[in-house]
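Of the protein chains in this complex, all but one are displayed in their positions.
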Amino acid sequence: MREITYAEAIREALRQEMQRDPHVFLMGEDIGVYGGAFGVTLGLLEEFGPERVRDTPISEGVIAGAAAGAALTGMRPVAEIMFMDFTTLAMEQLVNQAAKTRYMFGGKAKVPMVLRTPAGSGTGAAAQHSQSLEAWFVHVPGLKVVMPSTPYDAKGLLISAIRDDNPVIFVEQKLLYRTKGPVPEEPYTVPLSVAEVKRAGRDVTIIATGVMVVRSLAAAAKLAQEGIEVEVVDPRTLKPYDAETITKSVIKTGRVLIVHEAYKTCGFGAEIAAMISEGPAFMYLNAPIRRLAGLDIPIPYNRTLEYHAVPQEENIITAVRELMAYK
Amino acid sequence: MATPVIMPKTGMTQETGTVIRWFYQEGDYVKKGEPLLEVMTDKVNMEIEAPASGVLKGIKAFPNDIVPVTQVIAYIVEPGEELVEEKVTPTPAMGEGVPVERREPTPVATTAAIAPETGKVKATPVARRLAREHGLDLTQITGQGPGGTITKDDVLKAMERAAAPPTAPPVREAKTIPLVGRRRIIAERMQQSVREAPHIALSIEVDMSAAEKARHDASYTALLVHVVARVLRKHPLLNSTLRGDQIVLLDDINIGVAVATDEGLIVPVIKRADTKLLADIDTELKELTKRARAGKLTLDDVTGGTFTITNLGMFDIPYFRAVINPPEAAILAVGAIIKRPVVIDDGIYIRPIMTLTVSADHRILDGVAVAKFLQELKAALERLA
Partner (left out) sequence: MDGAGQLTKEKLIDMLRKMHTIRAFEEKADQLFALGKVHGTMHLSIGMEATAVGAIAALRPDDYITSTHRGHGHCIAKGGDVKLMMAEFLGKETGYCRGRGGSMHIADVESGNLGATGVVGGGIPTAVGAALSVQLRKTGQVVLCFFGDGAANMGIFHESLNLAAIWKLPVVFVCENNQYAMSMPVARAFPIENIADRAAAYAMPGKVVDGNDVLAVYAAVAEAVDRARAGEGPSLIECKTYRWKGHSKSDQERYRTREEVAAWKKKDPIARFEAYLLQEGLLTEEQRQAIAKEAQERIEEAVAFAESSPEPRVEEISEGVYA
């Protein structure tokens, strides 16, 4: 199969959905001529024109709020917030308005919008352009949160997100934009709320999100040389997430490592750890549930400090070995 | 400010202490320096003094509880002060993403830092479930996981063992004796010795005719301490200890003597026995034995041993092999003196014969080294005048 990058896969999903459905349009800062801060929307202005690829002023509140209003009245907007850090400026609109509208109106309204936003560290962008704030959105009923780790998933999940009738926060990983992978040319969907076992193994279950899936798979390959078979589960959708696939894997292995880039305290991993502890998999645990996550610090600028602020492959390898001490 | 009372560490190898009794109760006023509680270490019973004056609050360890050393077992607070325990706060320095050596504590370290309630079994959820489903008692299973945690593997092995004797007739139990205090310490140390030190044991028969006369009023044990100490001088490997990848030959020759008490064996030590007169050794040994049986040994009495002698001759045991008292290199087991016919210069004579058996750590010593020691010990005993 043809291989394209994660960014190209996202662009292809946007293009194909815009071709398929005239209600789909894009809005955000510098997404037109500029092509988006990371070039994801390059060329779409030329193809679809300024009416459907709309550059906005620097107004995150109204980007999110107008997307919700347009969605409420029949459109399927895909809004872009240039950095996930800036979703803080759109919180009222996302949390109090978009997420609540349907329920508070008795289930009689729908808000089919997507809010795309690049997240994560590793680019030397320091504390205000590097965050992974997905847990905030996971916390809010009414929102869906999607976080693809491969080009294939990025395309299929984005198409599903656009077709979904709910507000979806689509978290893109900056470090993955240039990663390549096989992606079919025709439109296809990857269902929301379905996790994928990215690598099967019997010894340890790693539940990882975003770029940590890539690092976990690399770690798993090395651990396999030591005879440790790691199973890597990628939830792909963080809200509502697929507890069943995770539970099945944990029952199989009895050892759990959760890896995410976002801050550890109250991160997505805390939810997964709690879910496992409360659920049927608990009685199959043969080791304490382990989390690897970003340090509880703002992302530092310095390259070495930034590297150590979030989990790396070697940290994953060490953590797995430690879990394996529980025989 | 609350002053914590901790389980003190009194010896290099001590990992836990057992609470014997508190002299005060929760809420009592105590004065700094007064005896606060009595604990048993792997060596002795000792009294712990109050570290501050104030009101005793938050007692966490009770009689027979085994507590890791340095763990807080109570607090002393100002009169009227509420006890606010220090919280275990997760520190950012222990966070994730830092290179391996600076990473958060491993699960092992975590369990050690936040010691579980004493007396509770540490087992993983799956181990607990399997044990429950198969009717196994987790307290009977030794955990081999990090920090002694019972893992799935431990339970599976226990299940195999349980399955091995096919339907043994049920045994009626009279009573159960908890493995606590000195009994538990002996259990752990002997287990450790057998696990870590590959034992070799060699025996020799000694004609004790000369020794009988030479000992005068002294006990055979005192005589053996006296003679063994001098012979050890020439066989330093038997008076050594293994430290990491180094064998350390010890200059002091401190002979421990195993003494049976109601609570189990204890080993008071005759310090620098090679420099002492037999009569002095005999007096010292009698005093130590008396104190041991009264539970009055001090920490100093029982520390610093470099070689141990254990004597079961008074029970008519002809010979036996003993388990090395770690971290020592060897132990001498002394059997009963039995009159036996022996051949000397083609004649048959009746002589008092005693069998001596040395168990030694094969990592440190080979059989020949032990044999030479025994040969010389035999000669020394038979030559006594």
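Think of it as A and B in the order they're written, each chain with its own count starting at 1.
Note that in this section a residue touches a chain if its C-beta (ideal position, glycine included) is under 8 Å from a C-beta of that chain, and two chains touch if they have at least 3 such contacts.
These figures come from a predicted structure and were not determined experimentally.
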Practice problem: Specify the shown partners of the omitted chain in the complete complex. | Solution: A
Quiz item: Which residue from A:G61, A:G124, A:P184 or A:P280 sits in contact with the chain not drawn here?
Solution: A:G61
Practice problem: Since one chain isn't shown, list which residues of chain A touch it in the complete complex. | Solution: 23, 25, 51-52, 54, 56-57, 59, 61-62, 64-75, 77, 92-93, 96-97, 101-110, 112, 141-142, 144, 164-166, 240
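Note that in this section only the chains that are shown with their structure count from here on.
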Exercise. Take the average of all CA coordinates in chain A, do the same for chain B, and state the distance between these two points in whole angstrom.
Key: 57
Quiz item: Given the complex with chain A, which residues does chain B contribute to the contact?
Solution: 90, 92, 95-100, 103, 106-108, 110, 124-129, 144-146, 149, 151-154
Exercise. Flag every residue of chain A that touches chain B in the complex, lowest number first.
Key: 254, 264-265, 282-288, 290-297, 308-312, 314-315, 318, 322-323, 325-327
